[in-house]
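Omission of a single protein chain aside, the complex is shown with its protein chains in their original locations.
Read from first to last, the chains carry the letters A, B and C; within each, the first residue is number 1.
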Amino acid sequence: MSADVAIARARVEASFARQTVMETIGARLLSVAAGAVEIGLEITPRVSQQHGFVHAGIVATIADSAAGYAGLTLMPEGRGVLTAEFKINLMAPASGDRLVARGRVVKSGRLLTIAQAEVEAIEGDRTRTVALLTATLVAVENRQGVVD
Amino acid sequence: MSADVAIARARVEASFARQTVMETIGARLLSVAAGAVEIGLEITPRVSQQHGFVHAGIVATIADSAAGYAGLTLMPEGRGVLTAEFKINLMAPASGDRLVARGRVVKSGRLLTIAQAEVEAIEGDRTRTVALLTATLVAVENRQGVVD
Amino acid sequence: MSADVAIARARVEASFARQTVMETIGARLLSVAAGAVEIGLEITPRVSQQHGFVHAGIVATIADSAAGYAGLTLMPEGRGVLTAEFKINLMAPASGDRLVARGRVVKSGRLLTIAQAEVEAIEGDRTRTVALLTATLVAVENRQGVVD
Partner (left out) sequence: MSADVAIARARVEASFARQTVMETIGARLLSVAAGAVEIGLEITPRVSQQHGFVHAGIVATIADSAAGYAGLTLMPEGRGVLTAEFKINLMAPASGDRLVARGRVVKSGRLLTIAQAEVEAIEGDRTRTVALLTATLVAVENRQGVVD
């Protein structure tokens, strides 16, 4: 692991720890690389919609964070990212043992970054892709409270 | 309130009560009318991202449900709706006392329904629009576990 | 008409005249107000897809321009707008005599502007909504070639 990746990892870990919603829904940070972040979620009733699947908004929550943190790994220190918008296609019901959202940067710009996340549902040894998210991230700097 | 609206309300209330995620995040159903549903969320640390705002995915969770249930109010009995995809613009940080997501049907079709939701943040007597979601809902019928 | 609206109109008209694609597809500027612009398109075979409807991309072309120019009417002089992304729902086949795209600003920001456009198809005295677009516009300044 290079020094840069170690710094990015420490930065994402510290920020993730401040996302109290992640503890609420039962998500945790799985991996951090340059331009790529993975977040896992145990599938439990506390994140269910009415049919017993994980709610689309919760799928979006881990996908958006995976995409956003992937973007953050490529930002100079002192800059944070906010999601300006995202779009998510729910391709299959999100059920099984757990979800993994794999975020990666598609294009990193000074102002806007495009990132995607794919979400997989894992049940025993089977893996299915359940969602695909594309996000537009905006870099913010020197704005109170918005760093990393 | 007409008989139809009373039936739609009972249907949405029963379905909402099965969305255990709503209790997890602290959301509740505020109102149900034909083609229009409102969901409220108290802003507490349990739904926060790293800067103290409500996480975009949680904003999306109540917006998606408000849009989806607006769609459900117009569906014949025995049919459920699933979100095929949604897109959300986050226009301002979601902070304040509470959020209200107001969903409404834009176009109801036999197979696909388009619905939108606007999310407002309320702080004291100030109200700001913080997000706008557009969803494509797909009607499902006779599929095990997917009713209402 | 106020002086401001007159200036915005002149600005949008001059820019529209430089959009040679509009002549190619047969579109023209119908109206300009503060935060709202309308563009019309005659439905002819030159914009058809394989089933004889107007191609979704051409519907998007007039909708994106109506939304973008709506955003431009609220920008200080010397600033242009570029579309960072848009999403469009095609709600019904685009057929009839002509289309009208009605763009309006949802939220105007220093950096990002959110605008929407609704597209209607007109056939004789019947009008149907055929598409709904939401766009994120980014303000650009001092960039060569990108003014208005």
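Assume a residue touches a chain if its C-beta (ideal position, glycine included) is under 8 Å from a C-beta of that chain, and two chains touch if they have at least 3 such contacts.
This structure is a prediction, so every number in the text was calculated from the model and none was measured.
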item	value
Interface with the unshown chain - residue positions in chain B	84-85, 87, 111-112, 136, 138
Residue numbers in chain C that touch the chain omitted from display	15-16, 18-21, 23-25, 45-52, 55-58, 60-65, 80, 82-90, 93, 145-146, 148
Residues belonging to chain A that touch the chain removed from view	87, 89, 91-92, 106-107, 109, 114, 129, 132, 134, 136
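The rule we apply is simple: only the chains that are shown with their structure count from here on.
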item	value
Between chain B and chain C, centroid-to-centroid distance (C-alpha), Å	29
Whole-Å separation of chain centres (CA-atom averages), chain A against chain C	33
Inter-centroid spacing, chain B versus chain A (mean Cα positions, whole Å)	22
Of all residues in chain A, the ones touching two or more other chains	84-85, 87
